[in-house]
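The complex appears here without one of its protein chains, the remainder shown in place.
Chain IDs A, B and C follow the sequence of writing; residue 1 opens each chain.
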Amino acid sequence: MPLQTQLPTWTAIAPTVLLGLTALVLLLVDSVDPDSTRPTALAAVSVGGSVATLAVAGWYLLAGTGQVGGAIRLYGGSLVIDGLSLFFTVIVASVVAMVSLASHDYLQDRTYQAEFYSLVLLAATGMSLMASAGSLATVFVSLELASLPSYALVAFLKKNRGSVEAGLKYFLVGAVSSGVLVFGISLVYAVTGSLLLSDVATAIGDAGDFVGVAGIGVVMIAGGFAFKTASVPFHFWAPEAYEGAPAPISAFLSSASKAAGFAVAFRVFAVAFPLDAVVPMGIDWPLLFAVLAVVTMTLGNFAAATQENVKRMLAYSSVGHAGYALIGLAALSGGGPNGDVMGASMAHLLVYGFMNTGAFLFIAMVERWGLGRTFEDYNGLATRAPVACLAMTVFMFSLAGLPPFGGFLSKYALFYGAIQGGFWWLAAVGAINSALSLFYYSRVVRAMWIEDPVDGDGVDLGATPLGLYVAVLIAAVGTLALLPAFGPVVETAQSAATALFA
Amino acid sequence: MVPVEWYLLLAAAVFCIGLFGILTRSNALLFLMSVELMLNAANINLVAFSAYWGNVTGQTFGLFTMALAAAEVAVGIGIILVLYRNFDDVDVTLAKGMRR
Amino acid sequence: MVGAFDYAPAIVLLPFLSFVLSLTAGKYLPKGGAFGGIAATAGSLILSAWVFLTVSAGNAYNETLYTWAAGVGEGTTTLTFGLLLDPLAAMMLLIVSLVALLVHVFSLGYMNDEGETGLPRYYAGLGLFTASMLGFVVADNLLMAFMFFELVGLCSYLLIGFWFREEGPPSAAKKAFLVTRFGDYFFLVGVVGVFATFGTAKFAGEAAFPVIAEEALAGGAEVTTFGFAPETWFTILGLLILGGVIGKSAQFPLHTWLPDAMEGPTPVSALIHAATMVAAGVYLVARMYGFYALSPTALGIVALVGGFTALFAATMGVVKRDIKQVLAYSTISQYGYMMLGLGAGGYVAATFHLLTHAFFKALLFLGAGAVIIAMHHDEDMWNMGGLKNRMPVTYYTFLSGSLALAGIVPFAGFWSKDEVLYEALIHGLAGSPLLLAGYAMGLVAVFFTGFYTFRMVFLTFHGEPRTETARNPHGVRWNVKGPLVVLGVLAATVGVVNMVPLHDLTGGFPPEYLHDWLAHGELSALTSEHYGELLHDYAGYTSADVASYVAGAVSLALALAGVLTAHVLYNVADPDEHTAKLGAVKTLWYNNYYQDEYQIWIAESFVLPLARLADKFDQGIVDGVVNGVSSVSLFAGNRIRRIQTGVVSNYAVLLTLGLTALLVVFGVLGGWFV
Partner (left out) sequence: MIIEGLIAATFAASMVVLLAPDRVAGRLAAALSLLPVVGSLYMWSRFDATGNALTGGDPAFETIVPWLELGGYTLNWHVGVDGIGLPLVVLTTILSTLAIVSAWASIDDRQSQFYGLMLFMEANLLGVFTALDFFVWFVFWEAVLLPMYFLIGVWGGPRRKYAAIKFFVYTNIASLAMFIGFIALLFGLGDSVSSLDMPAIAGALRAGELGSLYGISAGTLRAVAFVAMFLGFAVKVPVVPFHTWLPDAHVEAPSPVSVMLAGVLLKMGTYALLRFNFTMLPETATRFAVPIALVAVVSVVYGALLALAQQDLKRIVAYSSVSSMGYVILGLIAYTTYGVGGATFQMIAHGLISGLMFMSVGVMYNTTHTRMVGDMSGMADRMPVTAGIFVAGAFGYMGLPLMAGFAGEFFIFKGAFESTVHAAMPLFTAAAMFGIVIVAGYLLLAMQRTLFGSFRLETDYEVGPAPLHETVPLAVLLVTIIVLGVAPDLFFGMIQDAVDPLLDFGGELS
């Protein structure tokens, strides 16, 4: 029974609202009594809020809100709630839950915790808005809403040069990209005279002489999204930002923010620039994304292969995964099984949300223990923290796309959709890249399990950070559980994606 | 009545000036201003074509853009402040501790 | 009605049991399991005798007893084990089990009394050896024959290498197995070929492969011949199988393992040379004679190889110092005679020689063993001399064996060797130069045989003792003398079973027992009569008319000449070597015509370097490529990393360039700017 028949339609936005409210509550809690910081309470609130969001979004998703009987349009269609938006809200919410859980330990005896959590949740709000943006205006606003807190979060460790440098680079590149994005939007508006995606779709067909303008606009918008998804050529911020930022934030950005970027890209390009309309005009954006995908995954994987710093290696691998996910936008063709491949890409982003978040949170744990950041510093870690290392091993092999982990199935579904769409060469490049990726992912595993600890087993890791542990384990369980549970996930995603092309 | 294409060219010119500023300036504040130029280039388009199409969407969005630009600057200034605290300068090329 | 045939499997199983017993419980048994072995072989002997009697009553046995691998689906063959008991097999059973029994007994004196260690291993080896050989003898198809053939090889390896703590024996054992294995390779190809050609490998019965081959040649049956004419293909198959024969029976050029095999305990040498391993090769040819008889080419080659080996080995025996070495080369030479006989169409003659040789060669080895015991394991004849008076039993038995070997009438060896030569002569004269050549070489070899045999006898037993040990040798007990006596008598008398020349002289007396024995039988396809027809019809053998006694006289004369030469040269108080007179030939013979050298060269200077080269290639090229791929991609990764300079302005530049590039490319592609 579709939900919207029982509740007023505005309730469909509830998940996003919940996230926003949680952020405000956190600020409130803090401003009531600014002096005494009570980390557990703050963490509890943000975890609670995100879990509630997750619950509602999941409930909607299962109940068929915005899927059965068409999408729900609010505010003149500038907000659209459908399978896609809910799906990505779920991703974002779960990542936020894990991240805030982990942050409880990570932020121990640091100041400005309330601000931290509320910024995270505000960014999350922006991301879930991105997922449901129905108009280019909403796209830009929500994208900025997601970005601005992120800049601040990356630079959160004010005394730490690395963090600051990361924040700066992230911000500067981000500013440029937002300029590019908004200029692109303005060009599209110039051609179509509207910002509503649906209207743009109808109007762009008869751009006439303005096809060049429209084309430039489309490419620039793509650029703006490329920044959010950390794809070439807007990826330069990613390695530094992920390396310098507090590890939970790296997790947050590389999983949730990337996912949101893809969410908005999927919607905008699928809805506003319909293939059968624009491709004949010479605006072949699938080809554009195909090129980006190939370059991105190759560059990311090759650069990751020779890193010494684990966090930076993960940063590059996250670029590589952006390349994989881009296949969801590249392997499209008029009348092809576009929903399948885009849905597969969505499913991959979900799995990636778990395994990548887990990996970064593990690094957060290592930083918490005060160990170094290079592979050598991980040597023999397994003898000291076997459970956590087991989880990390799961993440690594899952990222590399080995069975029996979720990452294998999602990557498989992705390449497979690409081949179905006739883009077997994309799949081939992807396959070769993931074969290479196995090499550097297994370096981490090797360091943890095979290498002997440099300083002997002597060093005591101190108290086990409970929240971090739990978060990491949740991520690991999720990564494993997504193998058997992959069926419903990918089906939901694919039906949601198919709805876009309808 | 000025043909609307000219506004396109103007906007493009302004955008390129902003871009040029980004590429040449290593001072964070000037960097920020150049970004503002790029945003405003977009605003030119929006306003011009909102007039051309006869709907206010463009103008409204232009306002959004300015507001967001302001917000961006706010965050940006904050970051530049901590940059100054850590590197005693606002030269963005100084911060290159992480590379490769 | 339960008869001998029902117990026949026990002939094989009894020694096998003794093997298992000695292997598992040997160290708890008295004499390290010797008695078990003796009992087992005695049992086999009795059963063999029973089988012999049953067969001589005109019965035969050809049954499949065990399915090794059942073929499923149409057109597939089923691989089985079974027993084939015909006159030939019955005779061979008797020989093998008798010699085995005697060797076991002798071992009591040679091993136990000498206080050797590892006796259980020794008797286990003997047991398995006997069992394998018996199994080979009764095999009813080529595959089973091959399998036991291989097991025989294994046992020879284990027994030759019995004293594994020294350097020599293990190496000799390795050589023995390796060289014979080389022959067996061709044998195995032959077996597979036979299966592929005939779909069966049975020796006897309706569906036996020689029978099918015969029909095929007669145009009666269709067989796969892989694009060859049937004659050619059958010849190829025959020669392939001959490879195994040449290896096991130590024929040229695969004879090199046998002299080294002397490293093993002497009783083992007796077993190997007289009854088991070396005999196996010749027996195989006799077993499937119905197949060889179809191909004159194969027969010719068999004869030539045999004749050549007979002469070739005899010459080398002339100069050896070590008593066992002399015997070793005599063995090679004698088996050469058998091959000559088979090739010359003298099926009976060859079998006859196999029989007689088994006894006198076993005798000679055991006698040599006795001498070695007496000499405290010194085997150099030049340290002996004058043992005649000190160990008379050994001497006289040994003498009887030597006379047989040298082919002096009326000892067994004379009759058999003579008949072999006779067959070669008559079929050769009837228009086969190959056979004539074989005959000629065999004839010359007779002289050498007589010479080296008695050179050995004189050096060992006659003249003055040349060393202290020779003056008062270590005594030997009943368990050594007993076997010697039995064999000595046999060596002297066993010839009566087939005195062809005498038979011809006297016109029918005494009857040619062996001829009649092999000529008839229930399995008509395995009788010498049938072979005769085959030889005549397919191999085109006809016999010229020469009186057997004439030929006999010739060879006897030569043998005597050899003996006399030896007498003149060495039957003196203090003989010298005389070998110096031979000059260059001497070195050639000392070094066995450099046969070992070239084979070792092949192994060590060709195969091993080749292997090392392959290894280098593997490590360098094949593996190098694998590692190269990875390092190349890592290098690429390193280069790509350098894009990330860390300076944000550069990022802005690259970003702009990237965007512009995209815009331009897609603009041009999409034709936006027109």
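Here is the rule we use: a residue touches a chain if its C-beta (ideal position, glycine included) is under 8 Å from a C-beta of that chain, and two chains touch if they have at least 3 such contacts.
Predicted, not measured: the structure shown is a model, and the values here were computed from it.
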| item | value |
| --- | --- |
| Chains still shown that are in contact with the chain withheld from the display | A, C |
| Contact residue for the chain not shown (choose from C:10, C:29, C:196 or C:505) | C:196 |
| Touching the absent chain when the full complex is considered, from A:144, A:340 or A:377 | A:340 |
| Hidden-chain contact residue, picked from the options C:170, C:253 or C:465 | C:170 |
| Residue among C:53, C:207, C:607 or C:668 that touches the chain left out of view | C:607 |
| Absent chain, residues of subunit C that touch it | 67-73, 76-77, 143, 146-148, 150-151, 154, 161, 164-167, 169-171, 174, 177-178, 181-182, 185, 188-189, 192-193, 195-196, 224, 226-227, 603, 607-608, 610-612, 614-615, 618, 622-623, 626, 630 |
| Residue ranges of subunit A at the interface with the undisplayed chain | 337, 340, 383, 397, 402-404, 408, 413, 416-417, 419-420, 422, 424, 427-428, 431-432, 435, 438-439, 442, 445-446, 449-451, 484, 486-487, 490-491 |
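Everything that follows uses one rule, which is that only the chains that are shown with their structure count from here on.
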| item | value |
| --- | --- |
| Pair of chains with maximal C-beta contact number | A-B |
| Subunit B and subunit C, separation of their C-alpha mean positions in angstrom | 98 |
| Averaged-CA centre spacing for the pair subunit C and subunit A, given as whole angstrom | 78 |
| Between subunit B and subunit A, distance of the C-alpha-averaged centres to the nearest whole Å | 26 |
| Two or more partner chains touched - positions in subunit A | 168-169, 172, 176, 180, 239-240 |
| Residues within subunit B bordering two or more other chains | 22, 92, 95-98 |
| Residues of subunit B that touch subunit C when the two form their complex | 19, 22-23, 26, 92-93, 95-100 |
| Of subunit C, residues touching subunit A in the complex | 630, 633-634, 636-638, 640-641, 643-644, 646, 648, 651-652, 654-655, 657-659, 662-663, 666-667, 669-673 |
| Contact footprint of subunit A on subunit B as seen in their complex | 8, 11, 15, 18, 22, 28, 31-32, 35, 38-39, 41-46, 48-50, 52-53, 55, 57-58, 60-61, 64-65, 68, 71-72, 75-76, 78-80, 82-83, 85-87, 92, 95-98 |
